[in-house]
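Sharing a structure here in structure tokens format.
Shown here: the complex without one of its protein chains, the others still in place.
Coming up: chain A.
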Amino acid sequence: MSDDPFEAIKATFFQECEELLADLEGNLLTLESGSTDIEVINAVFRAVHSVKGGAGAFGLEDLVRFAHVFETLMDELRSGRKPCDDPTVKTLLRASDVLADHVAAARGAGAPVDPARSAGLVAELEALTYGGTAPVAAAEPEEDDFGFTPVAMDLGAFEAPAGLPDLPDLPPLPDLAALAPLSAPAPLPDLSASAAAGGWKIVFRPHPRLYASANETGLLLRELARLGPTRVELDDSGLPLLDALEPTDSHLIWTIELDGDASEAEVREVFDFVEMDCDLSITPLSGDGPAEAAPTAVEAESDASALARAASSELDIAALLASVGAAPTEAPAPVAATPVVAPVVDPVAPPPVAAKPAPAAPAPVQAAPAAAAPVTIRVDLERVDRLINAVGELVIQQAMLAQRVTESGLARSSDIGLGLEDLELLTREIQDSVMAIRAQPVKSVFQRMPRLVREAAEATGKKVKLVTSGEDTEVDKTVVERLSDPITHMLRNAIDHGLEGPEERLAAGKPAEGTVRLAALHRSGRIVIEISDDGKGINRPRVRGIAVERGLIAEDAVLSDDEIDNLIFLPGFSTATEVSDLSGRGVGMDVVRRSIQSLGGRISISSVLGKGSTFTLSLPLTLAVLDGMVVGAGEQTLVAPLAAIVESLTPSEADIHYVGGVDPVLRFREAFVPLVDVAQAMGFRDQPAALKGAVVMIVETESGQRAALLVDAIHGQRQVVIKSLETHYRHVEGVAAATILGDGRVALILDIDALVTAKRSRTPSRSDLQMAS
């Protein structure tokens, strides 16, 4: 967490935004699929509203302006005044894209939003909101007339309030997550009462700032009415005559009696984001609540903001305690003596000057939602990685201990041996649990794709439907993050090159709208991502022709269908005769393949002419551990990734032949595969290994080529912790990474592809490999 509490809260806001935007898009897609569920529309409204509220607190004007227009239309939709039809949802989807751009721009993570695009969507949204009649003010050209005044955060409010008495010997703070519903205006001992049986009396006086930050009393009243029957009383006694009335001043006071069983948290949620811009008092209707004063400018502080402030600054302990009602007896008398009433009156509050402009929390902690949401905490990734590293060390240490025990001649059935077995199980369990912390559903990547498909479809003039499945499939965070680019590229490719235009499709007897499927699934300890389209499939003669033209293959080369399909992964291959905006950005499929391979994955393609193509990515679930085969080669211990090994065998002299008398090949199941002497290739020895006693592993490269690796012995199969060689040393050809074995020695993990390719393309540079040994 940053040292600057303001920045920290802002960072939290942007994290929240990401989730909100994801929810927003998800819900809009549900609407697009034909749902008319009012709850979904409500959820969209709430997401936009929350983004706007937080943005207002940080003075992000552009974002607030756009969100406001968006929100206004959503309000029309959920009230049923405007139909939520298909064209509207399509516009909303595009608006959500622009909203995301505004968020990214505000965060400094994206390019500034194209003003024309944003203004265009504002116009579209307003046209939908007002049924084509532009609102009166829209005619005014100056955007400044919007009257938006950013609500500045007062940084001073984060500083320790002057005169805050020391609170010695504080009792341990209660679990923050459990606090949310606790500050109900119930008598002290009953901390759990969050719902008032008899409803609530809400006295609400907006400040001018509330309107200036694009909020609206009417909306709030309507929100309250959704919680139950309301009686609204308007006090306009303070209203001056017209000439003395500043149009942006606020003189009205509302008293709302809300019946029903809404909880205080629900009521407060309505006033989320405006609570600092109004006087607010919420008391139970049942009568014997504490006599509430008229809503003087008491800083009504919601649970959320109190918690946020306390959690972020860790300074406002007194306020936190007061809001919990768990004031220690040692604390200054007023805290202990005052029954907690709502609004929370903080007896040790900072002086009014500091308290007045207290910041509206950008909802880092949402008011307790009605449904039991899974309890989560945000943890710095660095901490998780430190933990993972430590567990990696634990695994290694455990393996070393086991080896020592074996070496010391203790029986496995001895007490120490048995204890060690338990330790091993436990270690494995801890390791799995820790890895699970880093595991994330691929949803975060998949959710970005509908937008991409929309934009790609727009750019190409094709009609495209994206169908996703398996969004909840989990994989390591690093893998998730690095999946985004390849998937983006392949989807663009599928739309740009795979799918035909609407006319061509209709002529081929297909629906005008093409379908692109994006699926994720677990298969044998790996994650598989499939991207398929129902387009024209790979035109093999054309692909072959291009490959010949570019000099990638010989004119008379005999290639299988698969081999032709795989030509598109070759560097320098691009079937687009013209560079298109979309996928022809100089990034070929070879780059996709390389990025997948760098993750220890492989990519394959299958295609049926006229029916479509399917790209399949297969990736390891984590980059931290690897199932490997421990082998010996030339006095060295090496690890070969298990996923690459097809089988192992003991070769006989008769099976080995030499191409041109130099390059050895192994006869394997009526085929010849290149034979690589690992120790020699790695530079561990100059002479070829003696075949007697040697073992061969048949491996398959990412591109599906087979090869035979000759090693001296196979020691066994083991899960190893991957240590990057690049971080600690430098990249070494033929070596993917390193690990530490049970005996404490470093073992290199083989890069099968590099070994085999190096064998095929050139004689390995001796000097390079000497370094590795």
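Everything below uses one rule, namely that contacts are C-beta pairs under 8 Å (C-beta built on N, C-alpha and C of every residue); 3 or more make two chains touch, one makes a residue touch a chain; residues count from 1.
Keep this in mind: contacts and distances are computed from a predicted model.
Colleague: Have a look at "STAS domain-containing protein", "K+/H+ antiporter subunit F", "Two-component system OmpR family response regulator" or "ATP synthase subunit a" and point out the UniProt protein name belonging to the hidden chain.
Modeller: The correct option from "STAS domain-containing protein", "K+/H+ antiporter subunit F", "Two-component system OmpR family response regulator" or "ATP synthase subunit a" is "STAS domain-containing protein", the UniProt name of the unshown chain.
Colleague: For the chain that's not shown, point to the residue among A:Asp236, A:Glu382, A:Glu653 or A:Glu670 touching it.
Modeller: Of the listed residues, the one touching the omitted chain is A:Asp236.
Colleague: Considering the whole complex, which of A:Gln15, A:Thr36 or A:Thr248 touches the chain not shown?
Modeller: Here the residue in touch with the unshown chain is A:Thr248.
Colleague: Touching the left-out chain: which of A:Phe6, A:Tyr130, A:Phe573 or A:Phe672?
Modeller: Per the contact definition at the top, the residue touching the missing chain is A:Tyr130.
Colleague: For the full complex, which residue in A:Ala119, A:Ala225, A:Met435 or A:Val591 touches the chain that was left out?
Modeller: A:Ala225
Colleague: Go through chain A and note every residue touching the omitted chain.
Modeller: Interface residues of chain A facing the absent chain: 81, 130-131, 133, 135-137, 140, 145-147, 206, 211-212, 214, 216-218, 221-222, 225, 232-234, 236, 239-243, 245, 247-248, 250-252, 254, 256.
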